[in-house]
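Omission of a single protein chain aside, the complex is shown with its protein chains in their original locations.
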């Protein structure tokens, strides 16, 4: 069922979201805490013959180890330096097994599949812990450390994501000026935030049905997990509603995205119960760079899926 | 929750399933109706660089056109003739888009991804219709034509599946003695049936959490679609219960599988609400060829997923 | 819960639905394919003493056999020729057992209870198959053959329905100028379409909570089966959304009904999750003949049920 | 899903249910309180021509008025005196509208359709109130007055049911020696209880999927309303569990039925979530008179429905 | 999810609800039927040392016995006469066990916890029956006797509630000019009605997320029990919709509350699926006395819970 704004309303939906006065300082300070330990790459046998895979351990926020797979098209299918794609994961997923996510590598890109710290026990598995603790929180990740921007879980996640991007850009077989960031749902939110926090490092952005957008509306209209973690937190901590939203304003893709400048190809699903289409448009409409959006009128959170992949293959080939 | 037989009980569960007296004749007559129109292969651009893809139209039951993708590892990654894998689809899925299912090709196999006629409007899309009609049936495919073996939907599906196998075996780049059949759920049921109906053509079988096994128990214990289509049919047609099971006995993987002889690697999930583990063991325990089974104790119908893929890569490399 | 347009909004809801340019030709060609095999009537013993029942096999689309029951009030309760009612079935139902649907016969009408081909495995059973196949489709009937008007399932159903009407009109004990068509849900959609396709044969129409109306809105607001079959089809075949709606425009009761001219008594339920009230009003508001509508404010898809039956008894007695 | 005892186990399931020492006295005292006000019959126009209908007000427990419809086959279809059927209603139903339940009249019987006091706001409507109050009770009827046999709701209901039986037997057009009692679910429980409480007045019993049987097991295995009313009551009144079961032992069809002697035709559904098959067999196995049972293996609470109606027509014609 | 009016809309939502012409007479006549039997108080041992508890039996409507607990702060914590709080219960609850509801006594008030007749088999238990019967009704209390104001269940409940208030006011240790009425959900509705029916006896009102407000809108938007009892009643009795609403207009808190004059502190939850926020605001906006309302933006029917208790402690200390 279409339960959110109509497409016409959503296309012009531009909520007046507060921008924290110290947003730039906060993120400058955060990115300064990315670790400097050089990444370790180890060749692994995935069982595939068309892709070459490396197990990557890179330094994230506070030098915490973050795990990823680097997939390269097998020799001799990768002449010279390659364009790259960093892929971030949906909520509760991880980089998975070595043979699991090789789409962009199969399409000729250097492909870095990055874990989300602490996650990776859901639809795919991860190998990265989160040493950061939290205050009282709902089960889940969305309210972990929400009592302040400094302690909020996604501070560490976004910093890790920027770190991963730079690792791929620094790889000898990669052209650092031609690296895209991509992901669906949480991965879409992270990739857009990375485009905002490291604008000069990102050549293109591919956010699908992004999460982490326009939290106040999301809390009002979302019908399924994980936004409901936030709703339950606010239902319990009736005295911390504004404090929670104040924290979230530092991480809202509909706030941060204004700082981005890379060309972008988005997607949205009009029956998406997880990431309501209005919240996706809030982010899309405020995004700072060139942008296009594919609208899937009858899809839930799966969005365009393989159809969007086809669209992205062509768009990215033309954009990078 | 574990709701079915315990693992210990399931390992020795061997229901006494009736074998139709004319089973061999029925299937001989059915396979004789596979069309003889030569397959048509057309190169398509999938957007991937590591795999080469062909749009295949092959002749199925009664010469009805059946669509498939043939994926080959890109040159020069495929020296000489290749071992092959025919992959059948889960219920309501289809061959999808050209870039969607390339796992076995990425692992070095000639890989044929075959549609299931009439299906392909679910988790992946298909391009193959089913000209066969039906008597009164539940919405869905499981009871279409169930009034007699001759009209039953899966008669046409199994015949198509054998036809597809022979098309891959007949391809110039394929070693016909080294072709495996594989699939999950409905695809697992079909691949085992193919191994039974064309035993000399199949070199290995990879059935994951197979559907279409031990229908009477399935109707008794299954908790979700699509076995519930059968339950609803039996609930409506209270006077045709035995007739329906008589038809199904020609298609039951736990009956047919005795005729198979190829080595096989199975998987089962003990919390599988869709394909109850007891029904999978009914088929496994009666399977005629060499066999191993991976047990996933805490999984629902997703079963072993990528973990089973890892296991299959090693097993198949050693078996073919 | 009231989840759709308010009653005030619904009463004036007139969507601008596209009318196919060749609509008349399409239906003329379709009706021309109704078979000419004369109907066969066989007396059956229903166990009832007040109604006399015949098992009818009539020629439907492409001369396919369609089954029905003809119920007549028992002698001597039926003096002279009788007015008639053709009753079409709700989705997934059938003509049932001989004693099951005898309401209109008990009220003094010649009563023909017609199967819907391929259906009849749900709340009542049917005896009529559908030899027509389909392209890739959702489990169910609503998307069977949706790739083109010529192959769409309801083409055959509507043609069968017209055929059945003429069979009742041709019966020796029936006054052909006094025959009504009736049905709930799918049966309501079919009866209105019959009134549009055979306007000179229909003396009155009784559509209750009709299905098959204003498909685009239905896909947008319906919350339960079977409209969700369409939504899932559109979700899978993201590239065929407009093609599907183009096919449906030939079968939309809100489009066809403009061609009808018989007096009609409708009903609608404002909490109907299956056939949203707005879609019913879309059809009602565009209906071409005289019309009245009963509004059931707190009912789901059961609508007025026995209360509407009381209303219909009086209205039909006055109208025929 | 089959969730209860297997059919083999159920066929021999005979729980050791306690019989209250004063059971006979209790019921003698109760039936003595049936009112003696003569019934009032008023001809109503139902809109049907094959059945003649009277609005009946009869004296129930404590002379409370109880409403019913008396349907007779229309003249001249009813020569001489007729056999009769008293039909009791399922939980939350009522006698409905005059044209609604005329099955047995259409089959040639004098047919009394009786309200259940206080109910009749569900699938059909009733016109009979319940002046009796209750102690603290769950919403619903099953725990109303459960604190003692004297105050329990079903005491009044069973007495009303016996009163209605005698009203039909006393009608001038009815043969008092050929009256059956019938009903599904709650109606099945009531009809069996009537056969036990007025054994000399009942010529045959037709209980379908009866409710009110073997309460302790029902509370343990039932998965849906209305037995869950009892479970919730016991969950709240943790200190009254035995008191509640002591009350119920006076009303348990599996206890009372031993006193019955009329021939009976039962039905049970093996996937019945409302009236678990084991509880039905508990009553059937202990029933005092001749008995047969139809088993519907794949049905939920709808049981045999029209198929059982066919069976009953033949059986009753042969039995009365 | 926010599914009802926005907060801005709700704050000004003032439906035009009909006021029965004989409202005052009806209630005068009703209150005149409160029994005059003096209350009986019996000291009970609750196991608590800080609170002293009495089992109270008081005379309600038609002198029916109504049970309550009177809790007093233990000596010597209660110098002189005390302010009082009468607490009414939520739907299906009761006064519970002696140690269960002692909040207001612990805060220094004479605290009367009153049963709701016939209820008390849910989240807490009750000890008070309802000798009043009903016409055909939905399972539950909301439609019991809804056929007329005189027979409606809540007539007896509201009268009992007024009786209980006067019992507390008449206690020797209570200052009759300083007694508040309080409750959540149904208890909120009752306490506001008491403030309207006995305005000179009530010093303050504490309605939380009140039930029994603006029934027509409630029937239109409520998503869960118990308002759905009303919807199901209206769905069955399609011919009694206006009659039912006419009865309810005598009991609607949004109608009665205009007659109240005591200061009040309300609460509402914007995600309340049980008592929709718009219905609460309908009552709040029409309330006749001084008023404040706490809005809990992300809570379902639990509302402010302990947070509201904190707010009430301060407000009541300042108000009494």
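Order of writing sets the chain letters: A, B, C, D and E. Residues in each chain are counted from 1.
Just so we're on the same page, a contact is a pair of C-beta atoms (placed from the backbone, for glycine too) under 8 Å apart; a residue touches a chain by one contact, two chains touch by 3 or more.
Being a predicted model, the structure only gives us computed values, none of them experimental.
Peer 1: Who does the absent chain touch among those shown?
Peer 2: By the stated touch criterion, the chain not on view contacts A, B, D, E.
Peer 1: From the list A:39, A:60, A:120 or A:277, which touches the chain that is not on show?
Peer 2: A:120
Peer 1: Please pick, from E:7, E:23, E:74 or E:293, the residue that touches the omitted chain in the full complex.
Peer 2: E:74
Peer 1: May I ask which residue of E:103, E:141, E:245 or E:284 touches the chain that does not appear here?
Peer 2: Checking each option in E:103, E:141, E:245 or E:284, the one touching the absent chain turns out to be E:103.
Peer 1: Extract the touching residues of chain B with respect to the undisplayed chain.
Peer 2: Residues of chain B in contact with the hidden chain: 1-2, 271, 296-300, 302, 304, 307.
Peer 1: Mind listing the chain D residues that contact the chain we can't see here?
Peer 2: Per the touch rule, chain D residues meeting the hidden chain are 219-223, 231, 234-235, 238-239, 241.
Peer 1: Could I get the residues of chain A that touch the absent chain, sorted low to high?
Peer 2: 92, 94, 115, 118-141, 143, 147, 226, 229, 232-233, 236-237
As a convention for this text, only the chains that are shown with their structure count from here on.
Peer 1: Taking each chain's centre as the average of its Cα atoms, which is closest to the average over all protein Cα atoms shown?
Peer 2: C
Peer 1: So, what's the distance in Å between the C-alpha centres of chain C and chain B?
Peer 2: Whole-Å distance between the two chain centres: 38.
Peer 1: From the mean C-alpha coordinate of chain A to that of chain E, what's the distance rounded to whole Å?
Peer 2: From the centre of chain A to the centre of chain E is 50 Å.
Peer 1: List the centre-to-centre spacing of chain A and chain B in whole Å, with centres computed as mean CA coordinates.
Peer 2: 37
Peer 1: Quick one: which residues in chain D touch 2 or more of the other chains?
Peer 2: 124, 307
Peer 1: If each protein chain is taken as a node and each touching pair as an edge, is the resulting graph a line, ring, star, complete or other?
Peer 2: other
Peer 1: Could you run through all the chain pairs that touch each other?
Peer 2: Chains touch in the following pairs: A-B, A-C, A-E, B-C, B-D, C-D, C-E, D-E.
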